[in-house]
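Written below as structure tokens is the structure these notes are about.
One chain of protein is taken out of this complex; the other chains stay put.
Lettered A and B in written order, each chain numbered from 1.
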Amino acid sequence: MAALLRVENLSKSFGGLAALRDVSFEVEQGAIVGLIGPNGAGKTTAVNLISGTLRPSAGTVWFRDVDITGGPPSRVVRLGLARTFQHTSIYPRASVRENVYRGAIARLGTSMLDQLRGGARTREGLARIDAQVDEVLEIMGLQGQRDAIAGALSYGQQKRLGVAIGLATRPTLLLLDEPAAGLNPEESAEFGRLLRGLRERLGLTLLLVEHHMALVMDLCERIVVLVQGARIAEDTPAAIARHPAVIEAYLGSEEEDHAAG
Amino acid sequence: MDFLLLLGQALVNGLVVGMLYLLMAVGFTLVFGVMRVVNFAHAEFYMLGAFGAFLLVTRLEVPFLASVLITFALAVCLGWLVEWLVLKPFRHDELNGMIATIGLAMILQNGALMVFGPDPQSMPAVVRGVTFVGDLVIPNSRLYVVMFSLAVLAALYVFLRHSRTGRSLRAVVEDLEIASAYGIRARLVYPLGFGIGVGLAAIAGALMAPLFSVSPFIGTAPMLKAFIVVIVGGLGSIPGAALAGLMLGIAESLAGTFLSSSTAEILIFALVIAMLVVRPSGLLGRPD
Partner (left out) sequence: MPAPSASLGGASTDRRPRRAARILWPLGLAVAAAPFFMASPFYVHLAILTCLNVVIVSGLSLIARTGQLSFGHGAFVGLGAYGAVVTGMHLGWPFWLAALTGAAIACLCALVLGWVILRLRGVYFVLVTFAFAELVRLVLLDWPGITGGANGITGIPAAELFGFAFDTRHRFYGLALFCAIAALAFGLRLSRVPAGHAFDAVEQNAALAEASGLNVHRIQVRAFVIGCGIAGFAGALLAHYVGFVSPESFNLSLSISAIVMLVIGGRHSVWGPLIGALILTPLPELFRAAVNTQHIFYGAALILILRFLPDGLASLPARLRRPREGG
């Protein structure tokens, strides 16, 4: 089979500003791939284009050989590509378990009428979903907080909950938008272990979009580098770390950060 | 020849009505632009403005022009107070703010009902006679309204463009985040924006008081039109509201002259809905 996810010549302009220019890359089944770049590189735009939240100005996104360009996001998710949000998105007023449950119910597939009647298909589907929700809670280490109100969780726990909601959709590929944001190095490393465990336990393919290098270097097998909307490199972490253009881009942006200080 | 005359007359009438809509709409959109609140109580301030002018002229025998100005000042103060006391918790909470203004409208309208009673009262004409422009007839009272409205708009323009407070208001309408970054004080801008917005409605009411009757219910009809104007012009865009206000006044007048007035209204509403669907940000609004 061709690669699980194929991004071909993806471009996006906002007004006169080109956020992404002719970006192409692939993600193989079972791989852990990173998409990195300094601020303004177009990473978030890329995530939104792949997940179907935005329509590209040009280019195509293929997932399992199906054209998913332009979404709608709910359709992309049903095909097996789930994303998490950079600023962690949860349902703050609901319990942890309810949060994960809401990630799963789209897959139930029974009509409202059948649900209202309490039909057999609904009952069977719900029993399956209940088991799956419990499994996800356990994998993400949230079983102990299942009845807690999501809004009251710590930042790190909310991040895990965000991933759990994504997992509840039973994806084939999980697209993580800046998962290390707001985590200190230790938390970041632990998160990395958690993610690796996801691949092992669930056979998940992972695409990490990140700004911080540490997590990506440690976790990913291949890294794609974006700078100002264009792909400038794609290689193993070791090679990327030595790549002159990459170093330039990151050093340059670091200098800007320091100057703006 | 007759047709041209009819057309011209319709245009002139439309202009007058358009100014009224314009004043209502500009105030309304200003409130939305500053506070992101759809002010359902806007109609009540129009009504209070009318009563203000009515009382000042008939009971206290204040000259009309002065009454209008005093009414404006009172309305701004009232608006300021109301924003500060009642609406402050709802700043930037669009949905709840809107519902809160419904509550406000209920309070204001029923308060007026209690004090003034439901019966329409009429105000003696302020200016009599007509002016002839070629073959077109313009009642002086309406000419008065147009001129005064233009003066108000000019003053508003100068204020928004050239005074510091005015520029702060505009900045907030343009982009709140950037405005806050420049330290524009929310404590001042919100009550002021609301006050001036409803003050404009009050002026419209005061100006129209001699032309139509005065009762607690007079705000509803112009408010409906103001909604349309603001939608078409773009929520939060003052030039948009001005442009759309005039357009609506003229369109209504033309349609009413040449079609039946009810068909005209239906057409206009259908067009408005279509516009909202196709371009929700209106003619000049910012898509966001």
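In the analysis below, a residue touches a chain if its C-beta (ideal position, glycine included) is under 8 Å from a C-beta of that chain, and two chains touch if they have at least 3 such contacts.
Nothing here was measured: the structure is a model prediction, and the numbers come from that model.
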> Any idea which of B:Met98, B:Ala125, B:Leu143 or B:Ala171 touches the chain not displayed?
Replying inline: B:Met98
> Who touches the missing chain here, A:Phe25, A:Phe63 or A:Phe85?
Replying inline: A:Phe85
> When the complex is taken as a whole, what residues of subunit A touch the one chain not shown?
Replying inline: 51, 53, 72-75, 77-78, 82-83, 85, 89-95, 97-98, 101-103, 105-108, 110, 112, 115-116, 118, 122-123, 126-127, 129-130, 133, 149, 151-152, 165-166, 168-169
>> Applying the definition given at the start, please give the residues of subunit B touching the unseen chain.
In response: 36, 38, 86, 89-90, 94-96, 98-100, 102-107, 109-111, 113-114, 224, 227-228, 231, 235, 262-263, 265-266, 269-270, 272-273, 276-277, 280
